[in-house]
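Structure record follows, encoded as structure tokens.
Complex shown without one protein chain; remaining protein chains in place.
Read from first to last, the chains carry the letters A, B and C; within each, the first residue is number 1.
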Amino acid sequence: MKPYFSARSIAAVLTASTFAVAVYAQQKPCTTASKFGPGDQVGNVNYITPDKTLAASRLVTTGRAYRLAIETNNKVPAFPPRTFSVTVLQPEQSGGRSFGPNKTTYNDDIIMGWVGVGTGIDGLGHVGVGDLYFNCNKEADFAEANGLKKLGVENIPAVATRAVLLDMAGYFDTDMLKEGTVFNRAEIDGAMKRQGIRSIEKGDVVLFRTGWIKLIGKDDKRYEDANPGLGREGARYLASLGVAMVGADTENLEVVPFEKDAGVFEVHQILLPENGIYIIENLNFEEMSRDKAWESFFVLGAPRITGGVQAIVNPIAIR
Amino acid sequence: MKPYFSARSIAAVLTASTFAVAVYAQQKPCTTASKFGPGDQVGNVNYITPDKTLAASRLVTTGRAYRLAIETNNKVPAFPPRTFSVTVLQPEQSGGRSFGPNKTTYNDDIIMGWVGVGTGIDGLGHVGVGDLYFNCNKEADFAEANGLKKLGVENIPAVATRAVLLDMAGYFDTDMLKEGTVFNRAEIDGAMKRQGIRSIEKGDVVLFRTGWIKLIGKDDKRYEDANPGLGREGARYLASLGVAMVGADTENLEVVPFEKDAGVFEVHQILLPENGIYIIENLNFEEMSRDKAWESFFVLGAPRITGGVQAIVNPIAIR
Amino acid sequence: MKPYFSARSIAAVLTASTFAVAVYAQQKPCTTASKFGPGDQVGNVNYITPDKTLAASRLVTTGRAYRLAIETNNKVPAFPPRTFSVTVLQPEQSGGRSFGPNKTTYNDDIIMGWVGVGTGIDGLGHVGVGDLYFNCNKEADFAEANGLKKLGVENIPAVATRAVLLDMAGYFDTDMLKEGTVFNRAEIDGAMKRQGIRSIEKGDVVLFRTGWIKLIGKDDKRYEDANPGLGREGARYLASLGVAMVGADTENLEVVPFEKDAGVFEVHQILLPENGIYIIENLNFEEMSRDKAWESFFVLGAPRITGGVQAIVNPIAIR
Partner (left out) sequence: MKPYFSARSIAAVLTASTFAVAVYAQQKPCTTASKFGPGDQVGNVNYITPDKTLAASRLVTTGRAYRLAIETNNKVPAFPPRTFSVTVLQPEQSGGRSFGPNKTTYNDDIIMGWVGVGTGIDGLGHVGVGDLYFNCNKEADFAEANGLKKLGVENIPAVATRAVLLDMAGYFDTDMLKEGTVFNRAEIDGAMKRQGIRSIEKGDVVLFRTGWIKLIGKDDKRYEDANPGLGREGARYLASLGVAMVGADTENLEVVPFEKDAGVFEVHQILLPENGIYIIENLNFEEMSRDKAWESFFVLGAPRITGGVQAIVNPIAIR
């Protein structure tokens, strides 16, 4: 089927209404208005200035670089109904053909699936409060079927900043925390004190190690069904400190089951739309924690898929 | 249709023959044998030691971080028949449903397409000489339809090393080089001298700026059909220096039309299977070259899609 | 992210509420209630009884069979942002491998894309009036991201019935009608009279030839932007006659621009949710109309993709 007005006309209408929303936002910012102005699409990543990057680079003292991603494939536990596949083929080489006298052959690959499988970053267009998304953007104005027209992951700038790894399992004196264990301000401050971390600062990335990642491949169902994680007060505390990103070695970052009286994924709402703070999930900190790499230089270049909601990433932490 | 022996049996047979090949390789390495031993899957990235990373991190003097990727979408020029799409949807939210009293809503995204669209890294399983791939791997032993069983991009370790950006357009005193302009040892050494770069070292990433990227969106056909780039002697020269990766702001890295008497994508063969050197294509160096950021701290975390031939990436260069 | 209650729990909740809706529907049917009872999922196709099929089979007098589908590919005009691709590969045959002493080789194919490309049938779960779909089904109760839980195309039974092809272009004495030309009762009756068709009956498939299909490949933009087609009164008239399916050689079946004062795709609403009548689009009747095959035996087996909203089909008409 096809509307009277062509899709291009519909787009024009949508653009017009988007504009109206934007004008209104300038006059009277909404509850998700960005500190960085009405045109901002990347939130607290704006805190990562060259000075911040330069200072963080000085955390490199051994040259040890950590690859924080787990693998993305059709077996790794993922939020239903997400699936993922890769297919390898040899285009135009059937029958053993190769190219040229030098016999060039090549493999190519196709991916089909949901982006939210494996280690991923949630863009600021991932979660909303009703139809209200980050920086007063209404979902209807930017969430088109062929890609987000705002807040897409292609907008994320180069991220090179300080990471603080909080060993929450260590803080609770265990190797793997139980599902439902919640981290709020007291636990965050406690873990910092235990690890000798003086402060969390604007533009920092805060990473929570729970040990939960070890369940993958051993008890995928438990990995998926719940996890220890960040609570609402903790999320607001981190927001008050101006962090740019929060990550964890779990599928949800936030505690599941949710805190008593908490809404559904309320921590996601506090971080993404309300404060412009990115979330990274399914990270692996086992090697870093063995090395007590509590503070590091964190570098993330998210693949720039235009209009992407999330991105499959592999952050690198160096110290 | 379905073979007598189940797919699992076929896999077993393949594994057995792979093993035989590996044993043989230990006895008598082939022409693509790795310097790093028969089990090696990542080639010259092995040169990126903690010492190398530590030294490279000292190149950060201003804190300026550059995002080197262009966007991946259905419009960017790509090697035929590669296509790419992203689709945004709102699972289980039809009719304006949201989750919980806090009215959580969310967008999710699906990708369908070929990995080699936009800025991408060619893994060591991408190109072969006939059926011979890097480190004596025979294509039949690892290139399965559901993903590479060896040399997949999931194996690439954290990359944090020195990058040398060679401004070839500047060397030829132009803003954008013509297609077919070739870089061999003389041009590489000349550009280095002009930019005051003393040496290229083991584990470095060498980046060639040609200005070609500016064609995207303006003359996509010209962008796709040919480009200035690396020649065979230049590739062998870089290999002799032990570089880990080579990148360019073109679709092919190597010069197209190929050099006179050159085979089809022979430079790809010299770099990938014969020397274990990764290739990164479709990079954007315009900002870096304006800032004369000739030497930088280069950090790359390739998304870890299991069995992936290539990966959509976004390297970060910092200085 | 992952909800407190697992996906299985959400499914349980949805099932429970579905049940509640169903019970309610039995007590007080809604405006889209099926004539065939609260459990019905296929609407007027129920009129196609063995007697109907037997009688229709007697329309075969020459044995000429018509393939009514156009091709589905990445070039055919389609409702934005729909796209489609097919990829051919040779699994496990790189390097010219084959299977067994008999050298078996094979090609396999992958499809990625939107179902609504090319000749397609709209299932009864395709269009709703707000959140109300056919037979009192609420969208939230059956439209899950991993497939429709009701009204999916897998439910469509074997269709073998009488087709009536109305040559509307002939009725208007032209070879191709203009966009916006509307067919209502007067035009339907007039065309029938002109072609000597006495009646349209329960379980019939009514096909409208407009000549529009000839634009494909010649003026795709015009093909997509508008078309001649069925009006609201005409749709209600056909519904009153109990037709099972309505088809046309256009992308929308219904007239575009919509009739004055008509809503957006109101004819789709009249047919699909309100009357349980399937729609088939992008059909090719050129051969049939040349042969004046006005009445025929129409056979359609829609591919049974579980939970599919639409299906790519190729109906066969025989006379």
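Following the convention adopted for this analysis, a residue touches a chain if its C-beta (ideal position, glycine included) is under 8 Å from a C-beta of that chain, and two chains touch if they have at least 3 such contacts.
If you're wondering where the values come from, they're calculated on a predicted model, not measured in any experiment.
With respect to the full assembly, the chain omitted from this view is in touch with A, B, C. The chain not shown here is touched by just one of B:Ser94, B:Thr119, B:Thr181 or B:Thr210, and that residue is B:Ser94. Taking the complete complex into account, B:Met112 is the one of B:Ala33, B:Met112, B:Leu215 or B:Leu230 that touches the chain left out. Contact with the chain that does not appear here is found for just one residue of C:Asp108, C:Asp189 or C:Glu286, C:Asp108.
Among C:Pro29, C:Pro91, C:Gly170 or C:Gly242, only C:Pro91 touches the chain that is left out of the view. Residues 48-55, 57, 60-73, 81-82, 84-91, 98-116, 118-119, 125-131, 139, 143-148, 154, 157-160, 263-266, 268-269, 297, 299-316, 318 are the ones on subunit C that touch the missing chain. Residues 1-4, 6-7, 79-81, 87, 89-90, 93-97, 105, 107, 110, 112, 122, 127, 144-146, 224-226, 251-254, 256-258, 264-265, 268, 281 are the ones on subunit B that touch the missing chain. For subunit A, the list of residues touching the undisplayed chain reads 1, 3, 10, 14, 74, 81, 83, 85, 87, 89, 91-92, 94-95, 97, 99, 106, 108, 112-113, 130-131, 138-140, 143-145.
Methods note: only the chains that are shown with their structure count from here on.
Between the Cα centres of subunit A and subunit B there is a gap of 24 Å. Distance from the subunit A centre to the subunit C centre is 41 Å, each centre being the mean of its Cα atoms.
Residue numbers of subunit A whose C-beta contacts span two or more other chains: 81, 87, 89-90, 105, 107, 110, 112, 127, 144-146, 264-265, 268.
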